[in-house]
Every structure is written in structure tokens, then in C-alpha cells.
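Note that one protein chain is taken out, while the other chains of the complex remain in position.
Chain nomenclature is as follows: A, B and C, assigned in order of appearance, with residue numbering initiated at 1 for each chain independently.
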Amino acid sequence: MGRLSVDLCGKELDNPIIPASGTFGFGYEFAELYDINCLGTFSFKGTTRDMRFGNPLPRIAECESGMINSVGLQNPGIDKVISCELPKLRRCFHKPVMANVSGFSTDEYAEVCERLDGEDNVGWIEVNISCPNVHGGGMSFGTDPKMANAVTKAVKAKTKKPIIIKLSPNVTDISEIAKACEEGGADGISLINTLLGMRIDLKTKKPIIANKMGGFSGKAIFPVALRMVYQVYEAVKIPVVGMGGISCAENVVEMMLAGACACQIGAQNLVDPYACRDIIDDLPRVLDKYGIKNIKDIIGGAH
Amino acid sequence: MGRLSVDLCGKELDNPIIPASGTFGFGYEFAELYDINCLGTFSFKGTTRDMRFGNPLPRIAECESGMINSVGLQNPGIDKVISCELPKLRRCFHKPVMANVSGFSTDEYAEVCERLDGEDNVGWIEVNISCPNVHGGGMSFGTDPKMANAVTKAVKAKTKKPIIIKLSPNVTDISEIAKACEEGGADGISLINTLLGMRIDLKTKKPIIANKMGGFSGKAIFPVALRMVYQVYEAVKIPVVGMGGISCAENVVEMMLAGACACQIGAQNLVDPYACRDIIDDLPRVLDKYGIKNIKDIIGGAH
Amino acid sequence: MKNCIFTVNENINIAKDVYKMTLSGDTSDIVFPGQFVNIALSGKFLRRPISVCDVNGNELTLIYKVVGGGTEQLSKMTGREKLDILSGLGNGYDINVPGKRMLLCGGGVGIPPLYLLAKRLIAAGAECICAFGFADKCDVFYTDEFKKLGCEVNIATVSGALGTKGFVTDIFPEEYDYVFTCGPEPMLKAVYKKSKTGGQFSFEARMGCGFGACMGCSCKTIAGAKRICKDGPVLKKEEILWED
Partner (left out) sequence: MKNCIFTVNENINIAKDVYKMTLSGDTSDIVFPGQFVNIALSGKFLRRPISVCDVNGNELTLIYKVVGGGTEQLSKMTGREKLDILSGLGNGYDINVPGKRMLLCGGGVGIPPLYLLAKRLIAAGAECICAFGFADKCDVFYTDEFKKLGCEVNIATVSGALGTKGFVTDIFPEEYDYVFTCGPEPMLKAVYKKSKTGGQFSFEARMGCGFGACMGCSCKTIAGAKRICKDGPVLKKEEILWED
């Protein structure tokens, strides 16, 4: 147990750094660059029951200190994830991985989670009820406490794996949604998913993203993410995984002071593929600088 | 009628550039720097019935590409605004000004608007139902369609001035709130006010802002603002004033393509006091670059 | 893929809005012609992908067009600047193809990656016939450099001010064994239609990461979804699936 170790729903992580779903694929691209076993864990590409190509291009737009994406849950579907990706992953990553799951009905969520229940290298299931990219999809679950509660109950009934519900920030009252998930039996909450954003191309005078709007992430959104993690930490008793705009070790410390027991890094991986490794390497220096002995001691310290 | 002129609720503006409330005081500090009559108009410091000191310090925190403020509606109260500020303002600003009004009850909103009804240099009243800084204050009005509707009706009953309702972005469904205001008789909608955000001081390990959270503004929030302006433009028929992270003439064109008939500039005034003047000067170049003859032709062009 | 710091040696304007930049750094991961680099720029969140024009030892040559704020920033560099670059991205062209007469078909800033390709093809004993398209005379660049490699160079301009008036498809040679192409999508489509041989087509897309992680630039192909940045940017003719 090093000074960076934290507990996530009863499983110890060597450190609190977790690449966020959708920015790390199944880890292979990064495994070519560094040994990804240095990570706490990582959350793999959002998986649905069926294979999905996702949204038309363009899917990406640049913003000040951030970006918009509208990938639309491109993924090979749960069958291929279990038959191809997980075995392949076992070879380069020897820790439990976080499975990220999306769906378009409570049944689909439940079915995908049930399929993952028997996979021994899946340590946690992160249930994305907030992806803003898919019409009629995840969005509605994450913005309504009743639906969020129903999804949580449905997946909890099908798996013994710890369930972490990933929340959308595009709501009036994030605490209300978090509480509904806790009541439904969630083992943890992760937040924030992307903010719904948009850019327009001045040359074509039309939205850059083919789907018009998309998920805004990157350094720009950090203050909103921090605020919501702070609020959710006060609202629930289950662990909170913080994410949204984290780009350096200082941001990790700040997010943990707000209440996060672990942190996901998203967009930063895309512009700096070594971001997670470098943050892990830099954390001891930052802890020293601010007089922190063990990182787990600061969780929620700002309250 | 120049190529920059636009119409705002039946009154022509020489150009669409409007410094946002709370970033321009009553204009005096800027009038020392340049002739503020070059502006379309400006929205003056949010005014309440009674004088307010506002929140304790610190009220300001820096963010990536933005800042958090928690001023808490410091203002001299409507009596002093009418007896001192408006006469003083007449001397340096010769166009109709936009009066910005806040309140803690529908009665207070109505009373302040009634007091402003007779002021000839007030061209529009912008009703802030969204300030996130005041506990139990403006926040609730802006997050509930019924309350937003009630405030709109209350102020419309007391004044013939065009009423522009300024919306909070910290809601699940901005279109729903905008429609409620339109139904209540609003003459226009302005958005977005600040996003609720937070920063924590790693040295003290406590929130930087004395009030813990505050309003996040600056370039970082532009994609969220643009998206909401686009949504509200589709939801209502009344004019939409766009704001949130605008820092250059290109942003103005983008915001107008999304549906804004005029644009407010906020945080950028604080870091570049000449921002509004320079944007006005730069707009013709940007219109030329993108083949736009008159700026009013592009309003909502991205739909 | 490698993440290294490169130093700008030279950055010169060679046609309207088109710049040639040479840099020094670790080029060891740039193996195939048609690969690209992804450049971090201060104040910009996303990197800027630029195709590799040439590589000689530790010297990298890039040719790019100013199309927005990022490339404008790049164009203002005068030398000695340090740039954080991800190099050796994308699959690149495969030169092990049948035949001897190679058609290299490029439009505008789609032409630069064909330079290193031509070098490699000629070194491997092939003949290169270039069909290059530009909008106007002021846009033309690098034709002499291709000639110096031993290529036959034919030019079309939309305005007709230089070479044949028209498009690259108007200056196709009578005979060729294989086509390599890079340029705007309408040109790629026209080349696809007109060419009767096998070929390799290099695509562009708005990218997120540039190395296959974000799925921001996926396209549908005969062989399933492919990431332009990682599985491309070069697709074999037989894989291509045109949408609409």
C-alpha cells in the first residue's frame, strides 16, 4: 500500500488515476507507448449490446481549452468485446479493468451487465446513463431520477460486480440524480460526463459536428466538474469518482479534496498520450509540495 | 443603418455589441478609456430594490480560460441607481441603456421594474432570474418554468419597456424555461448567465471563493452558450441575445449564426477593457472574410 | 508513434497560403510515405495533423496550407521554435504494388505526401507520372522538385492559368499500372471513378487524437469501420465505401 493507493468499492487501486471511457479504447494504442499496468485501472470503450458504427463525420470540433466529440458509442458490441477484446486485453493489462456500459433500454443495460458478470478481469462496471450523443438514448436516463434509479436497480439485479453509475452534468440538480442511483443500489457514482456543446463553422455557416451538438470536454470544464463532485460527495455516502477536465496532478489533488476517491482522465489522453503515466509520476511531488502524506487522506478534505 | 446594425425588440442598435451586466459597472470606468457611445448599448450592474454589499471576499477565482465570480449582486439599490447613476450616465452615454434587474421575490422584481418604467434613458429591462450567487435568491426562479413564467408576468404588468429575461444555463432543459418566459410575455431572452463552478485552494485545502461556489464565465464556456442559444432560437419566436465566453468578432458571428440578434460580452471586458470597442472595429473585417454583407442577415443562419 | 520535440529550421512561403517547414528531430518512427505528424500548438487544445512531405536523416519536411488559426500560428514561426510532435502516425502508402508505371495523383496540399512516395517508388525502380491539380497559378508548388526526382509532371489548374484547364482527371496518362492519390474528397472520388487499375487513396478527416484512441475519424469501408488516423489515412481502392 503506497501513498497513492486508494480504495474503489472495496478494491484497492495502486493509484487513483483511471483513463476515462472513450479516450483510451481498449488500451492497446497506449500499451504501445508505455506499460499501462502503471494505471490504477482504466475504463474501456463504452459497450452496447449490439455493434454500433456511431455517428457520421465530422465527430470532432475544437474549442478553447477543450473539444467537442460526437462519436455516438461506436463499439463492436458485447459479444465481440467478450470474445475478442477482453482476452486480448488480458495480455497487456494485468489488473481488473472497469467495463463501461451503455444502453437504450433498462433491459439492454441489464443484459450487457449480466454478460460481463462472469468476466474475471472486469473489476467494476461503469454504467453510462449520460452519453449526450445518441438521440433517444442514454440522455433521458441521466436527466431523470426515476429512470436513473430504474437502470441502477435493473443492472444490480444481474451482476455482483460493483456498479458505478456515470452521471450527465446537463441537469438542474445533480445531487438528486446521484441520490436516486444510491437508492437504487449503486456502489459508486462517477461524474461528470461531457457538457452538451456546439461549434459552428464560419465558412460553411453550419454546425461543425454532423450531429450538430456533441459532448464538450477538456480543461475548460474542470470548474463545473469540481463543483458537481463537491455537491455529489455531500449528497451520497457511496464513493465518488471525479472526472472532467483533469489535466495535471494538481487537478487530481483538487478533485480529491472535493470528494473524489479516484479520478478519471479523459480528453487529456487524446492530446497527450502520456498524460496518465506522467500524472502518476508527478503525484508524489505534488503531495510533498502541499504537505500530504497519503493521497487517501485528502478525499473530501475541502468540506 | 450600417452593415452592423441590428434590431433588438423594436429598437435599432448601431451594432450588436453589448457589454454584459456586472462586467461594465455603470460604464464610467470604461468611459475613461474610450467613447462608450460606440457600443450597441450596455447592460448595467444588476440592481435590486435595496442596497446590497454582496458576498464576503474572496469573490474571484481563476480558471483555465475563464474565471469564477461570486460578487453577490453588490449594488446601490434602485433609489440610488435612479437618483445618482442614471443622471450621471446620461452625461457619458447618449443611447438607451439596458437596465439589469434582480430580485428575491416576484414583488421585488415587479417593484424595481416599475421604478424603471419612467426612466427615459432605459431602453430595455433585462431581468436576471439566474444569478447563481445568492442563496435562496435568483437561482430558483431560473430553474423552474413556473417561477420564470410568474416573474415575467409580474414585471410585464408594471412596465411598458421591453422585457428581456436572462436565463441560467444550470438547467436540464433550457428550451422549456425560455418557452415559459415567452408565454409570460417576455419580449426577448438573453443567455447564458454563468455556469455554477468551483475551485479549491491546494494550500488551504478549502474552496477559494468565500461562498464556496460561484459563476464560471470566460472563453471556456462558449461552446455551452452557443449550444443553448441554438436551442432557444428554435424554441421561441422572440429575439435572443447571446452571451457566454465571447472574446472576439469571430465568436460574435458564430453566436449570431446560432440565433442571437445581439451579443453580450462579459468576462472579456475584465481582462481586456477595450474588448468591446475592438470587437466592433474588427467586425467589418470578419464579415468581409466570410462573405457577409449585413450582420443582421446571418441571425440564425446555422439552422 | 513517438512523441518528440522538433526544432524548426526553416519556414518559407512557397505558394499562396502554402508553407514549407523543415524541422530537426527524431524521425525514426516515420517509416512509410503517406504517414503524418500531429503538432501541439500553444493555446490550441487539439494537435494539428500535417502529412509528411519528406524525411532525410533527422530532417523532416512538412508542407501545409494556412486554413485556420492553428496553421496560421505555424506559418508565423521563423526558426528555432521547439514543437511538441507525435510522429509516425497512420499507415502510409504500401509501395509493394504490381506494375512499373505509377500514377501519382494529387490535389493542392494533398501533393506533399506524394513526394516521399515518389522518392521511394523511384528508388524501387518504378516510373512515376504525376497528375497534379491546383486552383490557380498562384497555388502551384513543388512541381520542379518532383521533376528533379525523375517524375513526369502534368499540371491542371481550374482557372487554366497553368497547364491544362480542368482537373487531375483531365490529365490522366494513357497508360499506368497503379494509382496513388491524395487530395480533397471530390478529387478522390473522381480519381476512383476514372482509374481502372488498383490504387491507394489517402483521406482527410477532422481528428481528435490522431493515433486511434478516440474514434473521432472513423469511416465505413468494405472491411468494416476504419479509423482514418490509425487504420488510414491510406485506404486501398477495393476497401473504399463512398457514402451518399
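As a convention for this text, a residue touches a chain if its C-beta (ideal position, glycine included) is under 8 Å from a C-beta of that chain, and two chains touch if they have at least 3 such contacts.
These figures come from a predicted structure and were not determined experimentally.
Although it is left out of the displayed model, the omitted chain contacts the following shown chains in the full complex: B, C. The missing chain, though absent from the display, is touched by one residue of B:C38, B:I60, B:C92 or B:C248; that residue is B:I60. The chain omitted from view is touched by exactly one of B:S5, B:Q74 or B:S175, namely B:Q74. Residue positions on subunit C in contact with the hidden chain: 42-43, in rising order.
Contact between subunit B and the absent chain runs through residues 22-25, 29-30, 32-33, 45, 53-54, 56-67, 69, 71, 74, 208, 218-219, 267, 269-274.
The working rule: only the chains that are shown with their structure count from here on.
If you draw each protein chain as a dot and join the dots that touch, you get a simple line with two loose ends. Think of the whole protein's Cα atoms as having one middle point; the chain whose own Cα middle lies nearest to it is A.
Chain centres here are Cα averages; for subunit A and subunit C they lie 36 Å apart. Subunit B and subunit C have CA centres that are 47 Å apart. Note on chain placement: the centre of subunit A and the centre of subunit B lie 34 Å apart, centres being C-alpha means. Multi-chain contact residues of subunit C (touching two or more other chains) are absent.
Chain contacts: subunit B has no residue touching two or more partner chains.
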